[in-house]
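The structure that follows is given in the form of structure tokens.
One chain of protein is taken out of this complex; the other chains stay put.
Moving on to subunit A:
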Amino acid sequence: MLSHSESEASCVGTMSYQMPQQARPLSQGGYHNPADMPLQNPKEQIAMWQQNTYMSDSGIHSGATTNAPSLSGKEEEMDAEWIEGQTQQGFNQAAFTTEQVDDMNQQLNQTRSQRVRAAMFPETLDEGMEIPSTQFDPQQPTAVQRLAEPSQMLKHAVVNLINYQDDADLATRAIPELIKLLNDEDQVVVSQAAMMVHRLSKKEASRHAIMNSQQMVAALVRALSNSNDLETTRVTVGALHNLSHHRQGLLAIFKSGGIPALVKLLSSPVESVLFYAITTLHNLLLHQEGSKTAVRMAGGLQKMVALLQRNNVKFLAIVTDCLQILAYGNQESKLIILASQGPQELVRILRSYTYEKLLWTTSRVLKVLSVCSSNKPAIVESGGMQALAMHLTHQSTRLVQNCLWTLRNLSDAATKVDNMDQLLQNLVHLLRASDINVVTCAAGILSNLTCNNQRNKITVCQVGGVEALVATIYSAGEREEITEPAVCALRHLTARHPDAEVAQNAARLKNGIPVIVNLLHPPSRWPLVKAVIGLIRNLALCSANHAPLRESGAIPRLVQLLIRAFQDTQRQRSSVASGGSGSIGAYADGVRMEEIVEGTVGALHILARESHNRAIIRGLNVIPIFVQLLYNDIENIERVAAGVLCELAADKEGAEMIEQEGATAPLTELLHSRNEGVATYAAAVLFRMSEDKPQDYKKRLSMELTNSLFREDGSMWQGDMAAMPPDLQDFIAPPEGHYDPMYAQGPPSVHSGHAGPNYQGGYDHVPVDSMQGLDIGSQHGGPGSNYGPIDPRDLPPGHQGHPDLTFDQQIPPQPPRDNNQMAAWYDTDL
């Protein structure tokens, strides 16, 4: 006996079948032209048919209405006998007499037509009719049963065709008439005709007839443009809307110039008209080639932006999708949207609504606009960053991803924005997401937002950004698209803001140092390596990090990179010098080797504050390179080279090695550098190198130094004195051996053109804040302005007491630090 479930199992391809949910016309009474159906898997179609057939329970299959007690009884008997252990396959050999068999045969013959009718037209069966079944073997369906399915399908198809044909005929005959009526001068006639067309357009066959008639569509469009009464407009645009669900319809509308007419309707105050118009335009934009240009030319963009002020969320979703389609890849459209105040409206929508589809389409428009350099500042100024941040915790992945992409595009224009705390917190949270794209974007955005922005740096540190970034670097492994922005962000966080030291410590406490140093090795590419070098330099600012950095082998690797980069630059230079056509500077992966040289030497400079590190550096035989770098053209490189030598010269061995490399000559040259830092460090190194030289050498050196450091103050000294007073030398040469040359008495300059010794971090203009300002304070604590009070012993005799007089002649004027010496305020007549 065939059961319901068995028949389903014998269907073809029903694995993933679902009941059709769309308003597609189905066999239940609608018209069904397979050729026009939105393309479907043929198997699916069949499955749908089959499902429909089975749903309408036909008696044959379930056997439910089949009530042939005698036969069923026999069947039962047969089954029972079967169950009783008949092992024979195939026919059950029951014991029947010939008469009984003949009788059965006759009965079956007579009822054959009934069976066929039941198979093909189950709806025509009378209730309760008993039809004997010819099925002997429950496993084997009879021929009629097997043909039941296909014949039902055939039946439905024929029925549809008949109905369809009727409609098609109707439409074909009516259309020329309708066209004439639509073109009539009398508006009432036009109105009636339009209503008729609208009705016809709702049905499949007639819709096709309409679409296929170019004249009809043209007449509709004309009627639309000329219409001045609401009802006509409404039905006409409704008809066009119905047509727009099919390709021929779209083409016909487009060719009849429907787009300008529809765009005009976008100003309509009537909601239904508006909705029809925008939906039709949306379909055109989605599927009809050439619509985008036509909409743009008809001024559709401005109107659509104006429509953003409405408050129906589904409507807004369509409008924003239209805007996205129009703006994608078209600079002019983006500018028009900007000019129509688009960014503000879009940001407002993001802030005000919660309908996911709308938020998603809006974020896509913003994403498209965010690559336009004119739109970027407008979006940022309208609070776009904060609005996008609101949705970073949304459930919808596509929304979050689009917001992140947009934020990343905007982030380099948003470095001066306030109220970013929520955004930064969300981003730090997203660093732990499981989706790689999300993590990549979050790291990139954090890197941009922390660049040169103290407030953001502090916020990120406070919400645990350093820890999160270290964890991100750990889990990213070799994925440079994540590690590079993460390292850059850490680099920003570890310098130039009040909590920098906290960050430097936090990186160590999270065991970040080994994994960071590891990134200096292959397969890291140069951009990542450069970022890591800068980060190591910042981490080394914290003395507690010196040991871990050393133990991770940072120093040998840095020296290795330095040597490699240095050799590349030398090679480049010699190839240029020998007439090669090399470009200026050796590049690798877009990174100049000079930058690597500067970075590594800068990092070594800070690392060299610690004595063990210095020992290692000395042992790596890199001092010759440092000395070589003193001859470099680039001031920054000279400065860091002089700086690292300054640190190394603190130890006697270091000082000796430096001198042996012949550093004295270039250092003396550098005393005359116009760069304050370079001159300062050079002077310091020379002093340290001269520690155990004889006294007269020291004096000569100090005179030389004083001369060169004071050289630009000639205007001041000329008028008052012929030669440097001998006591000034006493200022420079130390009474005891140990002093900090820059902070002794005798400031190097009084001219306000000089920066003075307080040379602290003049690198705010560097967008990538890699280099910190000078600090020489390796042994002497932090730099500070310690112009000490003048020791009266040092004054030349005869000029005691009056600050005024003594200031005049011999001693360079000092900014007064204690108020005792200041007179009350007075003025003088001249």
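Operating definition for what follows: a contact is a pair of C-beta atoms (placed from the backbone, for glycine too) under 8 Å apart; a residue touches a chain by one contact, two chains touch by 3 or more; residues count from 1.
Everything below uses one rule, namely that contacts and distances are computed from a predicted model.
Asker: Write down which listed name, "PDZ domain-containing protein", "Ubiquitin-related modifier 1", "Histidine-containing phosphotransfer protein" or "N-acetyltransferase domain-containing protein", is the UniProt protein name of the chain that is not shown.
Answerer: Of the names offered in "PDZ domain-containing protein", "Ubiquitin-related modifier 1", "Histidine-containing phosphotransfer protein" or "N-acetyltransferase domain-containing protein", the one UniProt assigns to the missing chain is "PDZ domain-containing protein".
Asker: Decide which residue listed in A:E99, A:E127, A:D633 or A:D829 touches the omitted chain of the complex.
Answerer: Hidden-chain contact among the options goes to A:D829.
Asker: Since one chain isn't shown, list which residues of subunit A touch it in the complete complex.
Answerer: Touching the chain left out of view, subunit A contributes residues 715-716, 747, 750-756, 758, 762, 803-804, 807-808, 813, 815-816, 819, 821-830.
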